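One protein chain omitted, others in place.
Now for subunit A:
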Amino acid sequence: MAETSKASVGTAELGFLLDPTVEQLVLALLSRIDVHFFVEAVLVIVIGYLLFQKRYKPLQGTEGLTEGEIDELCEQWTPDPLVTKEAMESVVKRSERVVTSHQGCRVIINGKESINFASFDFLNMLNEESIKDECEQTIRKYGVGSCGPRGFYGTIDVHLDLERELADFYGAEGGIIYSYDAATASSIIPAFLKRGDLVIRDEAISYSLQAGIDLSRAYVKEFRHNDMADLESILEIVKQADAKNQKPLNRRFIVVEGLYQNTGMICPLQEVVELAKQYKFRVLLDESMALGTLGETGKGSLEHWGIPASDITIRCGSMSNSLASIGGFAVADGPIIAHQRLSSTGYVFSASLPPFNATAAIAALRIIRQDKERISKLRENSTLAHEVLRDMTLNLDKNACDTLWLMGDEISPVKHLHLQQGKGTRQADDETLQKICDVVLDEFNVSLVVADYSPLQKIAPRPSIRITINSAQTREDIEKCAAAIGEAARKVFARAA
């Protein structure tokens, strides 16, 4: 090898002498250096550099620390409090109110009767004697609890009856019931969606759905509340990204509520379904509020919009609102229900619904089917409430420090009253609204609530007074409620100014 390089030295220099260009000069100079040695030297230097570079070594346990240092670290360490001061301060103190009657249209709170605008029992099922009688029979037969998960002798005939009834009521292939409504959506979503899947959700969905999406670890993005243009723009981005996708397609869902508990607005489901079809997404619909309140016969959003059941992949909901029982449910195609029976944590790992709750739900479903009066009365009351509350907010003194504004659909039995301006912080707004509620209860005997949101909720709606309408309320009740809120608001705003 050395010989070869020596031989080339001669040729390169000769080349320069024969043809004195820069090129030939460089070649001649290069030939003077032993390239081989040079390259090897550079490589050794590089290796040396890599070898002696500052090495990062993750500290494992107490390795490399002396006893004294360990003691010192232990002494310096102060544990964070489990509940931080900020967390304590962010919780608004609510005055304790004890109910000593059933939660009907009238309710006894702290020993005083008031008109109830705070219960989700829209169709006044709690006061139904026939339901109580049937529940009593079930308790005599099965006892109060079921004391076993569905997979281990917790399945009782009434559970299966209720599942059939729900599927039948909704016109779906199958139904499944959960023992706890807040765990329903948060179990269903992780059962179907995994890391890498896509969820596009309305920003106003309830906490249970939010928790489900978070638990699934899917990619998630919110669209502005009921804003179909925003939804479409997000879907368009996904479509564009798909062009670059080399992996198999992931599972994709649009998550909406039929009637939003947090805003009282109805979801434009027809457009959602159309977009979902166009962009090949599935739809998960929460019917917690819509059951018994939307549609001519109370069958929820699909009836309201005239959409076939096949367009929605999963419908889930709570049985503690219109059905005045406990627990959650889902209706869908057979395989989707069957999958949940082994893969949905809330179903698999909790003791099944107390049998009498199932009986109550069956009875309530039957009443919804038979008694169309209640639903039309509820619709009537909701519309009336919307009118009087809107008039009330318009008649508030514009020069006062603040006014109220009404949010919610006309036919929705859930209405929200927000502060027009607010004081800038969530807590201050919440306190102002709470004062209004207190005055309304103490002076006018009308019970209202300020909607409460957990600090766990990443996107929380603005503070509001939530008004829920009941089919048993009379015209006078609703007018009285609106007038009471108007009076109380005037007082509170005057006091604040």
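Here is the rule we use: contacts are C-beta pairs under 8 Å (C-beta built on N, C-alpha and C of every residue); 3 or more make two chains touch, one makes a residue touch a chain; residues count from 1.
Convention: contacts and distances are computed from a predicted model.
Trainee: What name does the UniProt record list for the absent chain among "Ras-related protein Rab-5", "28S ribosomal protein S9, mitochondrial", "Translation initiation factor eIF2B subunit delta" or "ORM1-like protein 3"?
Mentor: "ORM1-like protein 3"
Trainee: Which listed residue (A:G174, A:P461 or A:G486) would be found touching the missing chain in the intact complex?
Mentor: In the full complex, the listed residue that touches the missing chain is A:P461.
Trainee: Which of these touches the unseen chain: A:R217, A:K372, A:R475 or A:R495?
Mentor: Considering the complete complex, A:R217 is the one touching the chain left out.
Trainee: Using the document's definition of touch, tell me which of A:L50, A:L82 or A:A229 contacts the absent chain.
Mentor: Of the candidates A:L50, A:L82 or A:A229, A:L50 is in touch with the missing chain.
Trainee: Check each of A:N245, A:S310 or A:N395 against the chain that is not shown and name the one that touches it.
Mentor: Considering all chains, including the one not shown, the answer is A:N245.
Trainee: Kindly note down the residues of subunit A that lie in touch with the hidden chain.
Mentor: 1, 4, 36, 39-40, 43-44, 46-47, 50-51, 53-58, 194-196, 198, 203-204, 214-215, 217-222, 224-225, 227, 234, 237-238, 240-242, 244-247, 263, 418, 422, 424-427, 458-463
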